Each structure stands twice: as structure tokens, then as C-alpha cells.
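A single protein chain has been removed from this complex, and every other one stays in its place.
Take a look at subunit A:
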């Protein structure tokens, strides 16, 4: 059962990372245009240098 002492913190850490990334996506407004983002990926236009905002 000692393995639990490692596995539980690891699983919590990994879950926490997921949560952290989610928080980042919310903060950077990545859910403002779900439909547009879904379509944009289909665009055949490639740009080597992304636009500077």
C-alpha cells in the first residue's frame, strides 16, 4: 500500500496541472469564439509568421 504515498500526490499534481491549464485558457479568452476557432483550423491558408497583435 506504500505505493499510494507516491501515486496519490502524482495524480493530484497531474489533475492540478489540467485545472491550471484550464484556468489559463479561460483567462486568455479562448472560449469567446468556439465556432470561429473550429472553422479557422480548416482554413487552407498557412502563415509562417503569425500576425503580431
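Going forward, a residue touches a chain if its C-beta (ideal position, glycine included) is under 8 Å from a C-beta of that chain, and two chains touch if they have at least 3 such contacts; residues count from 1.
In this text, contacts and distances are computed from a predicted model.
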Absent chain [UniProt protein name; select from "CoA-transferase beta subunit", "GDYXXLXY domain-containing protein", "Cu2+-exporting ATPase" or "Glycine cleavage system H protein"]: "Cu2+-exporting ATPase"
Mind listing the subunit A residues that contact the chain we can't see here? 1, 4, 8, 11-12, 15-16, 18-19, 22-23, 26, 31-36, 39-40, 42-43, 45, 51, 53
